[in-house]
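Missing here is one protein chain; the remaining ones are kept as they sit in the complex.
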Amino acid sequence: MWSGGEEKAFQAVLDRYNETHPGVRFENLGSVNDEKTVRALVAGAPPDVFTVSDPSYLGALAANDAILPLDDLFGKSHLKTDDFTRASLSQARYNGKLYAMPYLVDCIGLLWNKKVFREAGLDPERPPQTIEELEEFCRKITRHGSDGRLTRIGLRPPDGVNLLALYGGGFFEPATGRMTANNPRNIEAATAFKALMDAQGGYEAVQGFAAGFANEQGGYNSFYVGQAGMAFTGQWNTYWIAKYKPDTEYGVAPLPYPAAHPERKGTLWLGGNFFCIPKESRHPKEAWDFLVWTQSLEAQRLLADSLHGVPNIRAALKLRSLREGEPWRVSFGKFMDLSDSSNATHFPPMPVAALYLSEINSAIEAVGYGRKTPEKSLSDTQERVQREMDRYR
Amino acid sequence: MRTNSRKTFLSREQRLGLWFISPWLIGFVLLTLYPILATLYLSFTDYRVLSPPRWVGWANYRELLLDTENFWPSLGNTVFFFLELPLALILGLALALLLNQKLRGMTIYRTLFYLPSIVPVVANAMLWLWLLNPEHGLVNTGLRAVYIPAPAWLASPLWAKPALIVMDLWAVGGSMVIYLAALQGVPTSLYEAADLDGANAFQKLVSVTLPAISPVIFFNLIMGVIGTFQYFTQTFVMTKGGPDKATLFYALYLYQNAFQYFRMGAACAMAWLLFLVTLAATFLVFKTSAGWVYYEGER
Partner (left out) sequence: MKHKTLSGIAGHIALIALSLLFLAPFAFMVSTSLKDEKQVFTETIQWIPSPIHWENYPAALLSFPFWTYLKNTLMICVGTVNGTLVSAALPAYGFARLRWRGRDAMFYLMIATIMLPAQVTQLPIFLIFRSLGWTGTFLPLIVPSFFGNAFSIFLLRQFFLTIPEELSDAARMDGCSEWGIFWRILLPLSKPALATVALFAFMGAWTDFQGPLIYVHDEAQYTLAIGLSSFLGRHGGQWNLLMAAATVVTIPLIVAFFFAQRTFIQGIAVTGMKG
């Protein structure tokens, strides 16, 4: 759950379920974020079924036996692996077992502001294809005022991990159980990150500038108002832009790939929302029934419409009602198309995922601020997380 | 030595005394003594909360001391924050000295300066997040108006901690009030004697005022040291440890270990280390206090 508005939407979904399934009643206990859910689990007071918006917690929950593996139930139900988009299920698998049911995925792609492109002398219909082009575009778009301060940036600073994903370096080698944070591709990616930020006046300046705007949620997002030319962000923006600033002209594209590794073309970074059943759930059967229902076309459509996530059921991706109608749905549709791409990738589920992700993003930050070289930064991360992972043996 | 060898080994006075302090005593055993020992025990285990603790000996401590990514920076950040103590002391004392005069409207001024220290921490954090906004915040707008370069504050690894210090100094009214009360308790006879010796204002300050209120300064210093080690809410709400770990303070990292990374054992190890460090720091201040704290006729 991301915010109050979405909670109401989720309630509507629950209401629908409650209506059509008499005898069972689901109440939304109103979670606000995963941290809170984790605290509730840690506190020994879990709900019967809960949602997770940040899949990096799944690994830890699974490794610590806090949630039920669902393979048996899955096998007995009418659901098939092929019904799901590949990446949505793979986020829920740990050690070969399925631990959660996805109910929508978030796809991070590239959004670009056509008006800004025009002003910068770039072709508004042509998003950057490669990382190198991205850097060049950033240079052209970035503007400084007469006092030397930034007045416009090319790319809103992305999460470091997104860039790593683009280079396909990977984070983990299941065969050896080793963390691979500092493999050569990741180092390339970290270097590219710094170059991107430097092209816009340096990481600190960019961050300071971006801090002057609201978070994503809200009408004053730097991308929406044209103070940033591009952003790595997700499908929910199509709805929000329509709501808060409908006159923004923008386009949706897959994330740029590094020219040196063309096989990475069409990469999308995925997050997702999942349902988990805690080990101590008092009504696992009813919970499972609810989970199965959320995979039905009707439920997927309801969820996608109210929460603005991309459905994880392949058949639902084709639903016309989600792609047509209002103009923003066309853009939403583009995200849907991309979500099943073979290069759609995500962070591997593992017990130390929360720590790992946080460390990687910090590592990239350290590179961005020029405090460490990419090699050192990522090697330090690798060591640190490896030591932590070793304790899980 | 027994007062009454025929009866129980606690004298009547003792029983009465213990009875009166029983709420605290029970609380002490349950909520202080036991937890301290439990933390010690848990610090030697790998405890993931969702599964039972597993004995690992010194592993947690070793891991922490090896952890140059998080642990040492968190300690360093917290120690850096000690800088705030002398600043707060000077500012608080200066304000108290200013207010300690027969000027009109003293109560109003006193209230005004004290007000910031009663703003709830969370509201304060929100407010300063906004004030320190590099683009639109009051602070930078003010700096730019007088042509001073405006740093990126909470977005800059270099300036994030100074930003937090500035925020804390705004709430210096709390200690100001203590100093004010102390100043008003200094016997006039001392000043009269100084006047007779021909001392000027500065000399009076250094030789009379400061020594006379030194116990209070000492008290504030101790509380300040202890408080700094526990600095949490502001960083949790405003920066979550960033940018680039610049505001990862000890208490925040401890919290992250316990409630985000499922590393309760490590968190307990951190807590015990904190305990020892606090003891050492307090002991140090106490020991050096003999050199400069002047008690007038203490029991």
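Order of writing sets the chain letters: A and B. Residues in each chain are counted from 1.
Note that in this section a contact is a pair of C-beta atoms (placed from the backbone, for glycine too) under 8 Å apart; a residue touches a chain by one contact, two chains touch by 3 or more.
If you're wondering where the values come from, they're calculated on a predicted model, not measured in any experiment.
Q: Of the residues B:Met126, B:Leu143 or B:Leu210, I need the one that contacts the missing chain.
A: B:Met126
Q: Using the touch rule from the top, list residues of chain B that touch the missing partner.
A: Chain B touches the chain not shown through residues 11, 13-14, 16-28, 30-32, 34-36, 38-39, 42, 95, 97-103, 109-116, 118-123, 125-131, 135-136, 138, 141, 170, 173-174, 177-178, 180-188, 191, 201, 204-205, 209, 215-216, 218-220, 222-223, 226, 229-230, 232-233, 236-237, 251, 254-255, 258-259, 264, 267-268, 270-272, 274-275, 278-279, 282.
The rule we apply is simple: only the chains that are shown with their structure count from here on.
Q: Between chain A and chain B, what is the gap in Å from one C-alpha centre to the other?
A: One centre to the other, that is 39 Å.
Q: With touch defined as at the start, can you tell me which chain A residues reach chain B in the complex?
A: Listed in rising order, the residues are 35, 38-39, 41-42, 60-61, 64-66, 204-205, 207-213, 351-352, 354-355, 359, 362, 365-366, 368-369, 371, 380-381, 384, 387-388, 391.
Q: With touch defined as at the start, can you tell me which chain B residues reach chain A in the complex?
A: It is residues 46, 48-51, 56, 59, 63, 66-70, 133-136, 152-157, 242-245, 259-263 of chain B that touch chain A.
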